[in-house]
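With one protein chain removed, the remaining protein chains of the complex are shown where they sit.
Note that the chains take the letters A, B, C, D and E in the order they are written out, and that residue 1 is the start of every chain.
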Amino acid sequence: MFFIPDSFIEKLLAEDLPIMDVTTEALGIGDAEGAVECFPKRGCVAAGIEEAARAFEISGARVETFYKSGSELDAGTIFLRARGTADSLHASYKVAQNIMEYSSGIATRCAAMVKNARRASPHAEVSVTRKHFPGTKQLSLKAALSGGASIHRLGLSDSILVFDQHRTFVGGGGEFALKIKDMSRRFPEKKIAVEAGGEEEAVLFAKAGADVVQCERFEPELLKRVIPRLKEINPGIKILAAGGVNAENAFDYAASGVDALVTSWVYFGKPEDIKMRFCAIPNLL
Amino acid sequence: MFFIPDSFIEKLLAEDLPIMDVTTEALGIGDAEGAVECFPKRGCVAAGIEEAARAFEISGARVETFYKSGSELDAGTIFLRARGTADSLHASYKVAQNIMEYSSGIATRCAAMVKNARRASPHAEVSVTRKHFPGTKQLSLKAALSGGASIHRLGLSDSILVFDQHRTFVGGGGEFALKIKDMSRRFPEKKIAVEAGGEEEAVLFAKAGADVVQCERFEPELLKRVIPRLKEINPGIKILAAGGVNAENAFDYAASGVDALVTSWVYFGKPEDIKMRFCAIPNLL
Amino acid sequence: MFFIPDSFIEKLLAEDLPIMDVTTEALGIGDAEGAVECFPKRGCVAAGIEEAARAFEISGARVETFYKSGSELDAGTIFLRARGTADSLHASYKVAQNIMEYSSGIATRCAAMVKNARRASPHAEVSVTRKHFPGTKQLSLKAALSGGASIHRLGLSDSILVFDQHRTFVGGGGEFALKIKDMSRRFPEKKIAVEAGGEEEAVLFAKAGADVVQCERFEPELLKRVIPRLKEINPGIKILAAGGVNAENAFDYAASGVDALVTSWVYFGKPEDIKMRFCAIPNLL
Amino acid sequence: MFFIPDSFIEKLLAEDLPIMDVTTEALGIGDAEGAVECFPKRGCVAAGIEEAARAFEISGARVETFYKSGSELDAGTIFLRARGTADSLHASYKVAQNIMEYSSGIATRCAAMVKNARRASPHAEVSVTRKHFPGTKQLSLKAALSGGASIHRLGLSDSILVFDQHRTFVGGGGEFALKIKDMSRRFPEKKIAVEAGGEEEAVLFAKAGADVVQCERFEPELLKRVIPRLKEINPGIKILAAGGVNAENAFDYAASGVDALVTSWVYFGKPEDIKMRFCAIPNLL
Amino acid sequence: MFFIPDSFIEKLLAEDLPIMDVTTEALGIGDAEGAVECFPKRGCVAAGIEEAARAFEISGARVETFYKSGSELDAGTIFLRARGTADSLHASYKVAQNIMEYSSGIATRCAAMVKNARRASPHAEVSVTRKHFPGTKQLSLKAALSGGASIHRLGLSDSILVFDQHRTFVGGGGEFALKIKDMSRRFPEKKIAVEAGGEEEAVLFAKAGADVVQCERFEPELLKRVIPRLKEINPGIKILAAGGVNAENAFDYAASGVDALVTSWVYFGKPEDIKMRFCAIPNLL
Partner (left out) sequence: MFFIPDSFIEKLLAEDLPIMDVTTEALGIGDAEGAVECFPKRGCVAAGIEEAARAFEISGARVETFYKSGSELDAGTIFLRARGTADSLHASYKVAQNIMEYSSGIATRCAAMVKNARRASPHAEVSVTRKHFPGTKQLSLKAALSGGASIHRLGLSDSILVFDQHRTFVGGGGEFALKIKDMSRRFPEKKIAVEAGGEEEAVLFAKAGADVVQCERFEPELLKRVIPRLKEINPGIKILAAGGVNAENAFDYAASGVDALVTSWVYFGKPEDIKMRFCAIPNLL
């Protein structure tokens, strides 16, 4: 269960619909009964389905869903059907479509990365960063999870990850290395992760006791050479590849032996094309 | 002035920062003084600057900005500098960066479309749709405006635009054509815009009195042929090209004689790369 | 469908009911079953019915409605019945009543204006401004729509309407006239509306290409003389009468040939009197 | 100090200004400097001044106020001046004006009632009900207080006031009378107020121990006769007149000897006319 | 009915569950069906049951409740059962448990005070202050009411209670005494309550016309002596004991003759221990 509160969906609707669809009103078609069926234009991993369903329900339509978010669907597979008045359908279908298109885009890209990475290494993880579009944390993370990825960090308060921007305030590499042990003691329930900018830094941090080394913009070839050195220092250490990782190079990165591929790339591409087929339901009386 | 309330920025921060940056805390560097300077990695139209500035201020840093959103900047041009404790800078810099990177991406793509379109036709407009990522309406629209685009529609309540999905409930083309005049009378302050799926539909709607015809997926060649027919029917009619319009084909579309290019494409690409250069400020006492 | 989110109704309840009806508690009657029936004291156009129903439901009562907002009802016609414990009824009935009384007042005044205007001119529109009581935008607009009016503008971002307060910043009438064409090109999807303070200004703006002239405080006699001049300049131009328009003079204004009567007057009068008849339901066991 | 949070004002602005004043944008005047001065068109008790000032400040203008809410001002007296860019002034002036016009209307009507009542009885109070427009509790109450009225009840949780709608669930008058003593013991910090529908009911409730009798729709003549009977039963009892009380009959009601006039009438009339005089400030450089 | 809006419960969940229970996800048990039964570890007055039930429902579980808040339950008595997927149960059970444990703690302490006080004086009231943990007003007050207490004050706007901190601004005791009559006239619907710091102050305020004297940190012996003096001055006066009152000394305070015991003590102790017994429901197919 991914918790996306109704109030969030309600707000998305309210933003698009301050009061009504003036076009429906102008045409005088509000009370006509109809239905809308949703299907992807090409094969994809559909996501955002539950939130789209709530959007339709909040605007007064009745919804059936045939697949859950995370399902890999062929082009044309209907996965959601909403029925109601033209009023209720027009009030929400575009918001519903937008949620599903952006979510499915992220999920499909995640799934592609996971697939490519796992071909090279069956236990490689794909982890999504907090570099999603501000204001979309819940939709973006749920979409990524639907696509088989996991979450790198929710935000600043849930994990320790030392960036260069932190080290600016600490002093030289040696001084910082001393701090790792200390942090480890003070936060016994958390792993100490450190971003390394090059091979020697990675080795330094491993020796200093880092639990996780996040290798920023290391080529796969470099990783292949570095990882054995790091695992020799600490067999339990986890190595992450970050920076420029995507579906295309996921195989190579995974093949290098990293434990996880950290990615923001999945957030950036095109939304999937989710078709919304409308039909009017003739009044049979 | 684009109105993005402080409460929105505060919420973005709170989402990323439920309580504190645990890494800063773990390192014990919170009270150290520092600064961060922001500049684009490549030339771009910077946007989201005012919102990033507010993010820094809300977390307790002091900010100077040297350019406004919408400025075309060369690579490396510093446009914002924030000073404060490591605590206050780390609390907000990533949210600030994300806002600026996504906003600048949209603004830069808008600016490219506007530039290409205006080379072909000095009065061509680029108009952005409501197909932005749900939850980002204000940031996305402000970014687009910063890039020189205008807003196609804010949502469902501010303009009349008849889609196929509406016409499903109306009946045949003839029946619908009769409604245009009627709508025009009922909403004297609004233009009646209709989406047309092909040449003959466009002509039919123009004859029926539509003020605006939105040509969905017409190739530039087709537009070149259609537009004179439509303007002959009604010299004041406005013609929009929608569907598949982007920076690359903007010149061709504008050259076809349309009044505006309607686009969602600007929302989809990569964020711009905005660098955040940190430095510690040594305590001189 | 007019979208007024549940969260708005919940907030109205919470404002009136921080924790409970202390009177019901003091009397110890909370668990008694009862019903309340709502009817207007005099004939009116009832409105706010759906929101009142939600208020009752949110506080735990069961509701039946017999008429929709916008229905013209005779005095005494029961249009809503709620059943539940004394607790649930007392928690919400006053908020429900207030919503309906203010909404029905606005709807009834709108309906009177529409009726009087249409007797003179069957296509005359009544359009309500954004000068409603701050904090009541959705209730006020929905009520106006229920009474047969349309919406003049939702706010500042959905239409172009040049006021004197804008022209202060532009320069002389001639300089401003030049801008109209320009605006028209930049916003091809919007009509350019301008407020005129007198006959010659109206003519000037029509000649300059305004799509809509809003005549501020023109007497009907003056409008009768001006409108033909304006329509001669541009047969498609729309003329609005604003300032001091109300139900009493709506016939005269409509008879002058304007396309729409713009009004804030409907927001100002007395709420309708909606009676809330309570009865206890004896426990028959 | 009346506490109306910034977030409330921000929300009123956001409602009117989803993103920007498109007219200011279309005219290209956003950066021009200007000022706006506010004054009443006729003598009135001005109110809502502090909230209007905050609206201007939130949109980026600088504000001076020369009078506080509750000041009785002559026509033409400037009480607020805002300076800033055309952008910042246009973003908020209408919301500011609406707040002040509705608030001043309520304050002025309250002041008239208070004045008329006090001429008859120097200690008569005017108390405003919770029958304000839903969504305006804080603005309406602050305006009433500015006009010299006091608050009858904030909502359901702060005082005990037994209505007929409560007694429906209790049983006959005798049974209810027994409850008054009981309530008085259970809520030693609160007065027990009861609404009476006629003379004998009022006497019955006074005998039963009510601290306050709210006389619903008693004519002043009737009150004159009833009040001595009630005060004889309990010299400390307080008598309120409610239902149909307004500025016109306030003198008569107060002269009848009631302790307070309970009114919703002040909420219903026209807003005051507050003029917003704009001027551009020429760039002197 | 105590009104605690769904949005409040939703927010408590969202705070604890930004996106999902990562442990449930990691174990891959989300879809397994199960149930949870709630019972107190020792006899207590259970409270918060309705809010806990809503928490379970909002996260997708189905709930049955067997007792209402305010019920005195023996150890082990099951009062709520929720069924659903492991996902839905783990998403909310801890929040539900926390609500019930803190609420039941307050309710049980209130009930103990009420019981002890009533043994000494059958009409003694226990009234809870606004000194609850900030952010818990609704949960704390509802819990107190469930335990048989009443509410001393909701906040600053619902009653007049003059503290020493107010009198600082008034001047000497005599000057203040003059004000009491005046306040009484200006607020005819409210009792005038004054906090007294000693016997002579109490007598002074009673003579000056206070309706309620709140005796701050008077020992029961002192109260026994003072109360007759005060009631002699005004037989209808109400006397409250405040400061250091708790379940242990409630009998003595009540025996002293006070009308109510004002307490914050009930907010401070340990939560009750509410057990949450989980079981998996085997899939029988």
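Simple rule for what comes next: a residue touches a chain if its C-beta (ideal position, glycine included) is under 8 Å from a C-beta of that chain, and two chains touch if they have at least 3 such contacts.
Small disclaimer: the values here were computed from a predicted structure and weren't measured.
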item: Of E:C38, E:A86 or E:A177, the one touching the omitted chain in the full complex; value: E:A86
item: Chain not shown: contacting residue from E:I78, E:A120 or E:M183; value: E:M183
item: Per the touch definition above, residue among B:T23, B:S59 or B:S150 touching the missing chain; value: B:S59
item: Touch with the omitted chain, as defined above, among A:L154, A:A177 or A:I233; value: A:L154
item: Sites on subunit E contacted by the missing partner chain, in the whole complex; value: 8, 12, 15-24, 26-27, 29, 32, 34, 36, 86, 90-91, 93-95, 98-99, 101-102, 130-137, 139, 155-166, 168-170, 179, 183, 186-187, 190, 192, 268-271, 276, 278-280
item: Touching residues (missing chain, whole complex) on subunit A; value: 123, 125, 127, 150-154, 157-159, 185-191, 193, 212, 236, 238, 240, 259-260
item: Interface with the undisplayed chain - residues on subunit B; value: 7, 10, 13-14, 17-22, 25, 30, 58-60, 85, 87-88, 91
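As a convention for this text, only the chains that are shown with their structure count from here on.
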item: Counterpart interface for A-C, drawn from A-B, B-C or A-E and sharing over half of its contact pairs; value: A-E
item: Subunit C and subunit E, separation of their C-alpha mean positions in angstrom; value: 43
item: Sequence positions of subunit B contacting 2 or more other chains; value: 18, 137, 151, 154, 157-159, 186-187, 190
